[in-house]
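Here the complex is missing one protein chain, while the rest keep their positions.
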Amino acid sequence: MSQAVDEIKIGGIGASRKRVEDNRFIRGKGNYTDDIVLPGMLHMEILRSPLAHARIKSIDASKAWDIPGVHLVLTGEMMATRNLAWMPTLSYDTQAVLATDKVRFQGQEVACVIADDPYIAKDACEAIVVDYEPLPVIVNPVQAVAEGAPVIRDDKENQPDNVIYDWEVGDRDGTDRAFASADLVSRLELHYPRSHPSPIECCGSIADFNRATSKLTVYMTTQAPHIIRAAVAMVAELPEHMIRIISPDIGGGFGNKVPVYPGYVCSILASILLERPVKWIEDKSGNLISTGFARDVYLKGELALRRDGKILAVRMHTDADHGAFFSDAQPSKFKIGLMHSAFAAYDIPVAHLTARGTYSNKAPGGVAYRCSFRVTEAMFFQERMMQAAADDLGMDQAAFRRMNFVPDEAFPHRTPFGFLTDSGQYAKCLDVGLTAIDYENFRQQQAEAHSRGRLLGLGISTMTEPLGAGNSREYDILGIKMFDSAELKVHMTGKAIVRTGARTQGQGHETTWAQIVAHELGIPAEDVVVEEGDTDTAPFGMGTYASRSTPVAGAAVAMVSRKIRAKARKLAAHLLEVSEEDIEWELGRFYIRSAPDRGVTIQECAVAAYANMPDGMEPGLDATAYYDPPNLTWPFAVYIVTVEVDPETGVWDVLNMVAVDDCGVRINPMIVEGQIMGGLTEAYAMSNMQFITFDADGNCVGANYMDYLLPTAWETPGFELHSEVVTPCPHHPIGAKGIGECAAVGGPAAFVNAVLDAIKGTGVRNIDMPLLPDRVWEAVTYRRDVSGAPPVRSDD
Amino acid sequence: MYPSRFRYEAPQSIAEAIGLLAGGGDVAKVLAGGQSLVPLMKLRFATPELIVDINNLPGLSYHRADPDGTLRIGALCRHAELERSALLASTQPTMAAAAPLIADPIVRNRGTLVGSLCHADPQGDWASVVLSLGGSVVAQGPAGRRSIPMTDFVTGPFQNVLAPDEIAVEAVIPPAQGVRSGGYLKLERRVGDFATVGVAVSVESSGDIVRRAGIALTGVGGSTIAATEAAAALTGQPLTADSITTAAELAAAAARPRTDHRGSAEYKRHMVATFVERILSRCGTEPAERAA
Partner (left out) sequence: MVYADRGDETAEQVPLRRIKFTVNGEKKIAEVEPRLLLAHLIRQGLRLTGTHTGCDTTNCGACTVLVDGQAVKSCTMLAVQADGHEIQTVEGLATASELHPLQEGFKEEHGLQCGFCTPGMMMAAKALLDRNPDPTEEDVRWALSGNLCRCTGYQNIVKSVLWAAEKLRAQAG
């Protein structure tokens, strides 16, 4: 008779356990950076450049210094005397902390004021007089490489132009041969417009340098506290052990809170100079105009096709606009991130990708916003190209995808760009999706409606993505390998605390990591406290972004739990007075194989670790595990959207949205669904209304919430989620795959494809996102493609 | 996020408020709902030196109909009250259609119709509505009250005709010459967005003859546009497909939209015509819906 505890009852894997973190958030007792007050704390505000490209002729801060309550005014010149005007980025470039010679994007940090309160700091910023001499502005990759273009990074040696990198992967010759033999070549040019993760909470820090102890503590909105500690050690030249980074509750990250921002550095220097805590909380305008944006990539894509619909090869060229500094947090080996994960779900023998990155007079970034290191771009480009190709072939959208899927039995499968996908049931996911959306019926309805002048459309998008960066052979940031970690201490009474190197920003780690411990050890999840974010106590990890936490940190939690279990087994043997070989395990309990009624619980083993350990055994029951993943994990999803388009106004409404996600084993189904819905809403937002654009002078449109549009509960459609297909990851300790970003990765193309399907009769092949009403109307009325982000243009 | 410094007064009577404004010169601003003014102050686009908060003035929260059908809206009547008003729902279709579309539901709890008219934002919705209804604003100053027709009230973007020592105390909608119909359609990309295009249409008919019509346009010019020719083209006859089409075309011609990131001038003109047609086509049938 099994005496195992009921895994779901104790909150193990598969339990939709209610969230631990909710207890404080619903009471308004969260501890976000701006909630923290330290004795003697001062406040910092930043003065930003109104111009996109200009030489700084002079900065006069005298009036600012005169304002009562002002303690310090920092300029680039002052930073330069301390070698802090520039800092290294996470992509081996340099970035200005405060501008010295010139400003290179609108919104760039020029000076900062530290005062008794932020109102006074703002008054003082307004009193600083800066004399600018405007320079010509570059706002896109074409301008960046045009003849005579001004060199934006004239601060760098060996930078004669605005090209950051040229990169390629794949088989150029093989691809060319395949194209030469193709029956049909389908081409598409796209722009994935600039977007911004825009969590509701902005970035901020409280730097607290304690002269008495020489220790610097920084509370910071960061998704990766250990990376920050390393960066601060480099930049501030303080020894690593005297730096403590604490990431308190974070109000949303989405990749916006990974980079090192000038505001953090200024607050740190100010605290060191003033020997008082300095708080910097940016405002939304500052966040949108200067912090890590997302996307802004142009694609020229081609598919070589056989007449029956088989894809023979794919060729892609991408141009990425990185802004004024190359500062992305991404694996250093891949300049354009994991763009070459495109088409991984399709069985294509050969492919070639070239990528170029350029500077422009815009804020730095590109890798952010649930992008999994540019997989959002890869999968969007992929599914838009698939749609165009199916139309070019005159094939059904679903049938075209299905016939090109990597079949289930082909795993492990080497993609033409060199990834190894290891598991999936692609066709089954498509089946579930088509059934849920009632595909055949819809196509009939669509035809009937069309005959009556109503435009209905259906869009399909699939995605698979490499999540869980990553194994040490290939993945590093600034040379630091991308493993992750977990430390588990089991106390005397069988309660426990687990700390990891990840950092949750809403993904529910406080709830889910405890579920993994419950799964491995049978300790009820409510008996396990989870902590993250303090570099003094958390084991070293590379943080939470790119959906890497469940694949890597979660795996580490499983592995460390197994180390604990291995030691507990020895304790059990000692308690039961048998040898270890005679011991069996069931959830929560060791027992004697030949006498199953005789057993000890895991809690009894914990007591023994402190009170009754065998001779020669080290007391205590804790362990640390560092997990270097053997491969990335590959969730797969199919997203299907139906819409109706009003041709008179260009307004479109979502009729249905179906998501079929196969992310392997789901630790907490409720939380997984929450992540998917969050991603879908961002997909909807990007496809429908969100964008940042620039005029010819580099003025940013989209630097506040009146221009940068986030959908509300009123516009956002409902979602129908499906979890029937579960293909466990063969190499992950609990069979889980990443999931946090899948819907943002695969979702946008479903919406765009649906609208284009609705207006198929017009011959329009592409409308670049966002599909705002005026753009859809233009496409329908003039029967032409609409390319590029919304231009800031005027008639006069 | 942090306004610059200003002096603040919260008078308890209109006379006191006017006295404060008279002393304040042109560096004083009246604060009612604050949902337009305070955001500007936080971004330091507005830096008044004196704020005269009229929220404590008694007896200004009303909206009511006189026996002859004149509708009066007090300076402190909030958008939310108008959105929930049974009086508007049953007697003022253009207003009832616009009220739910102002900003967002929380802003509507504080913002006022009269304040919105005074703010004179070219993308403000109420100005079009009041223009289309032939309304006026009642101002009170040291010399007493005066009534200013809406057509004269706004002199440019964010500029109205009030003297520095005058307060707008009431908006007035004249009684209808017959049965009211009409609506307000607004193209907003999401709730709370400024209008890309907004169109207010008001029709007053006896029998099926249109006695009076008003069409006004939001967001397609330097200030709210009264499409008077378009309205005139409807008057003195029944609403027909032809008269509707003519009105729509004239309204589009009266628009002076700019091409920008919300769309081309051509698109906005087209939307003006589309909205005019849609509102007029539904006149006399069901009430206009919540969103475009």
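Here the chain labels run A and B in written order, and each chain numbers its own residues starting at 1.
In this section, a contact is a pair of C-beta atoms (placed from the backbone, for glycine too) under 8 Å apart; a residue touches a chain by one contact, two chains touch by 3 or more.
Bear in mind that the values here come from a model prediction, so they are computed numbers and not experimental data.
Colleague: Give the labels of the shown chains that the missing chain contacts, considering the complete complex.
Modeller: Hidden chain, whole complex, touched shown chains: A, B.
Colleague: Please identify which residue in A:126, A:208, A:249 or A:757 touches the non-displayed chain.
Modeller: In the complete complex, the chain left out is touched by residue A:249.
Colleague: Looking at the whole complex, which of A:4, A:142, A:447 or A:706 touches the chain that is not displayed?
Modeller: A:706
Colleague: Specify the residue from the set B:105, B:141 or B:175 that touches the hidden chain.
Modeller: B:105
Colleague: Can you say which of A:34, A:392 or A:438 touches the chain missing from this structure?
Modeller: A:34
Colleague: Under the stated touch rule, tell me which residues of subunit A contact the chain that is not displayed.
Modeller: 18-19, 21-30, 32, 34-35, 37, 67-69, 117, 119, 197-202, 249-254, 283-285, 505-508, 670-671, 673-675, 677-678, 680-682, 704-706, 710, 712-714, 716, 718-719
Colleague: Given the full complex, what residues of subunit B touch the hidden partner chain?
Modeller: 1-8, 10, 31, 34-35, 38-39, 41-43, 51, 53, 55, 80, 103-107, 109-110, 191-192
Operating definition for what follows: only the chains that are shown with their structure count from here on.
Colleague: What does subunit A use to touch subunit B in their complex?
Modeller: Residues in contact with subunit B: 118-119, 122-123, 126, 283, 285, 648-651, 689, 693, 701, 706-707, 709-712, 714-715, 772-774, 777-778, 790-795.
Colleague: Which residues of subunit B touch subunit A in their complex?
Modeller: Going by the criterion above, the answer is residues 1-2, 4-5, 43-44, 104, 187, 189-194, 196, 258-265, 267-268, 270-271, 274, 292.
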